[in-house]
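Note that this complex is displayed minus one protein chain, with the remaining chains in position.
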Amino acid sequence: MTETSMKIRLPVACFIMQIILIIIFGVLVEYDDGTDARKFHELQKTNGTTDIENEFYFRYPSFQDVHVMIFVGFGFLMTFLKRYGFSSVGFNFLIAALALQWATLMQGFFHGMHHGKIHIGVESMINADFCTGAVLISFGAVLGKTSPVQLLVMAIIEVTLFAVNEFILLGPLGAKDAGGSMTIHTFGAYFGLVVARVLYRPNLDKSKHKNGSVYHSDLFAMIGTIYLWMFWPSFNSAITAHGDDQHRTAMNTYYSLASCTLATYGMSALVCHEGKLDMVHIQNAALAGGVAAGTAGEMMLTPFGSMIVGFLAGVISVLGYRFLSPLMESKLKIQDTCGVHNLHGMPGVLGAIVGAITASVASKEVYGDGMADVFPLIASGDIDASTQGVRQAVSLAVTLGMALLGGLITGFILKLPIYGAPPDTACYEDALYWEVPGEEESHGELTTVRTEEGEKLNA
Amino acid sequence: MTETSMKIRLPVACFIMQIILIIIFGVLVEYDDGTDARKFHELQKTNGTTDIENEFYFRYPSFQDVHVMIFVGFGFLMTFLKRYGFSSVGFNFLIAALALQWATLMQGFFHGMHHGKIHIGVESMINADFCTGAVLISFGAVLGKTSPVQLLVMAIIEVTLFAVNEFILLGPLGAKDAGGSMTIHTFGAYFGLVVARVLYRPNLDKSKHKNGSVYHSDLFAMIGTIYLWMFWPSFNSAITAHGDDQHRTAMNTYYSLASCTLATYGMSALVCHEGKLDMVHIQNAALAGGVAAGTAGEMMLTPFGSMIVGFLAGVISVLGYRFLSPLMESKLKIQDTCGVHNLHGMPGVLGAIVGAITASVASKEVYGDGMADVFPLIASGDIDASTQGVRQAVSLAVTLGMALLGGLITGFILKLPIYGAPPDTACYEDALYWEVPGEEESHGELTTVRTEEGEKLNA
Partner (left out) sequence: MTETSMKIRLPVACFIMQIILIIIFGVLVEYDDGTDARKFHELQKTNGTTDIENEFYFRYPSFQDVHVMIFVGFGFLMTFLKRYGFSSVGFNFLIAALALQWATLMQGFFHGMHHGKIHIGVESMINADFCTGAVLISFGAVLGKTSPVQLLVMAIIEVTLFAVNEFILLGPLGAKDAGGSMTIHTFGAYFGLVVARVLYRPNLDKSKHKNGSVYHSDLFAMIGTIYLWMFWPSFNSAITAHGDDQHRTAMNTYYSLASCTLATYGMSALVCHEGKLDMVHIQNAALAGGVAAGTAGEMMLTPFGSMIVGFLAGVISVLGYRFLSPLMESKLKIQDTCGVHNLHGMPGVLGAIVGAITASVASKEVYGDGMADVFPLIASGDIDASTQGVRQAVSLAVTLGMALLGGLITGFILKLPIYGAPPDTACYEDALYWEVPGEEESHGELTTVRTEEGEKLNA
């Protein structure tokens, strides 16, 4: 077995993790009231709930949109690398499949057990996908430089800490963060950045020629971008309250994204060589408007406010890609493959701040009886709007602290030389972990160069 | 700054337009009753509306399908060009993000203000996406021959005229056109064709070798085709009345498309060299059944009628690609890159005619109490069915007139030499406006030829 071989490592990791998951599910997990045959029919008898009022019909279309974002959106967004498409979409697939199961357990544990059981349904499925999103953001920071086993281990730890942080924010702190500007984006980004810092590779320039795109890989990445962009309104609104809340959140996000897109194109032409557009900006910064509307999207932000937020997010994201990322690599030794700091980090912090401000000006005149859905603590008179704003701000600080500390610990765990991490010469390279076919050349002769190269790498 | 540089032009256009949009939204736009926290809860108290009866649950899944058509469908359909994939999906993205915002305002203005405010919700979002669709159809006619700034200017003018035309049809004329055979497809196609005529390039053959596909670009285009095909039932039914109307419209469109597909394959083999199938036909003509069911889809067209309409649409569309398009280029000097005349123009007119005929035979026996949803003027006794048919036909004439006149004016505005339009030698070429990576060759060496070529083009 060579140093990077997955022959034993990956099966062991997958099978052990999956079998443990199955056992815990067997012991702890139950259908919730909307999913269980007996319980839902009892509920219908007791409450007169009609079939269409099953939670499924309120949330399943949103769930599927979120699901597409997690598996197609994140997966294909990362296929921009010329030789790392299999790993981008394939490892994304693997760690998402693990993370959503583990998240079901961790979030179920913290969201409150029912007689010692975790109750699950479509809402827990959305929450599990959300938590998975944070892991995939961190994946973006270390893309191309990690083995699948490292990623699985990272997923397990990150999901656990995500659940703790989410619990602190939504529980004791009473913060609102339906689209996860803090819990998902800020947490996932800074967690991943610190992991990338700890895993810093001084000799990564040996793989530099593979850290870039080719024409068609950029088009594959645009599939990811466009799906993320289109379904972000569903993402932010997926777990908000029924009725006007889901409706409003989706619409705010829609306008934030549209405005962000124009800002991104304008900025990209402005800062790039000869006024040409840079695919990296379009693929990423155009999405920042969705991130930045993640906290305030469910509030009465208004389309006007959403568009301002989206515009700012697009501007700072492009500036980040153009000026900040190179500095972070040279000065801070953070090699952020996908630039998650620009897409999720800064826009996530912006979203948290916008959420705190918007919450602090919430008034009964504007929200009416809808206050109870958006700010239950204000509606019940427990706290006033400015306190809600402060709690939102504190939540951002807690999230940053959890992410930095968690990333630090995780980074050192991932540094152990047992996971089969790629050597500096074979980063951003599918052939290390995949059977890779050649490109077709001379009309039909399969070149085996790539596969041979992969074998050499393994030797 | 070279003649085609976007260094100043694009940022100026994007920022000015977006800032104006933000200001107008701030002044004029409000949440509607289903989106506003206070108002929806008041509505619930007054009317006993349940959460699930919020407009969001009736229309949001359809909206998302339409959204996919606009951004993935149109965007990827146009990636068939071998060197214009970035621009196809990227400019599609840009002008759609602008158009949907401007459409919100224009349509809101014409659909009726509420105490001086435009009220928006999921239905206005669908309508904005619809209007955007018309712009993207016109984009297809001029694809590869325009700068992004030209496209933004075209979008602003076209959206405005679209809203005027839509108002005339649905308001004073009382026409029905839920899927937009007239308002979207006929309008967008003939508008774009006239623009293409005014922008005629006699020396376009200098870029002829780039006006074609390669193997993988055709597969990317099929992503667009298939998504348009699958979601067209949602498109046509997205803003029809609740209940049977949405249900029926979706089903009629489903069968029209299936029938159209068989007609397309048959015709393609019949008219092509050696009986081989032509990807251009499959990518486009198979969709004509959706266009042609855009007006009558919500009516009691029956699956039988829908299938006949779809069949005819497929036949005329393939014939158009094979025989009419070359003639239009050589005789009428209309260089229609995507053949929008065959996919949207003729099938749109067919759809309008089918709509007029179907309306003119509407009867109380067939529609029952559902008449009020489909033909409110007939149900109320204001007009009879044959008058409705006449009004539908008049609507087609008005649409054609508006499109031709609007396209003419727009074409001359776009001819001004200030937008950085591509020279005849650099049409259908991403490298003019994008940083383009090379294709991978010799296993890992990035060729920079394309980028250099782009620089030469700019020099």
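Lettered A and B in written order, each chain numbered from 1.
Rule of thumb we're sticking to: contacts are C-beta pairs under 8 Å (C-beta built on N, C-alpha and C of every residue); 3 or more make two chains touch, one makes a residue touch a chain.
Note that the structure is predicted; figures quoted are calculated from it, not measured.
Interface note: of B:24, B:52, B:164 or B:332, the residue touching the hidden chain in the full complex is B:52.
For the chain missing from the display, the contacting residue among A:40, A:130, A:187 or A:232 is A:40, taking the whole complex into account.
Between the chain not shown and the residues B:43, B:198 or B:282, the one that touches is B:282.
Within the whole complex, the absent chain has one touching residue among A:120, A:136 or A:250, and that is A:120. Here the missing chain is touched by one residue of B:227, B:321, B:419 or B:433, and it is B:227.
Mapped onto chain A, the interface with the missing chain covers residues 1-2, 5-15, 17-18, 21-22, 25-26, 29-31, 34-42, 44-45, 50-52, 54-57, 60-61, 64, 67-68, 71-72, 75-76, 79, 85-86, 89-90, 93-94, 97-98, 100-101, 120-122, 125, 148, 216, 220, 223, 433-440, 443-446, 450, 454-455, 458. Within the entire complex, the positions of chain B that touch the omitted partner chain are 52-53, 57-58, 61, 65, 82-83, 209-210, 212-216, 218-219, 222-223, 226-227, 229-231, 234, 242-248, 250-251, 254-255, 257-259, 261-263, 265-267, 269-270, 272-279, 282, 286, 300, 302-304, 307-308, 311, 365-371, 373-374, 439, 449-450, 453.
Assume only the chains that are shown with their structure count from here on.
Least-squares overlay of CA atoms from chain A onto chain B yields a rotation of 120° to the nearest 5. Separating the CA-averaged centres of chain A and chain B is a span of 32 Å.
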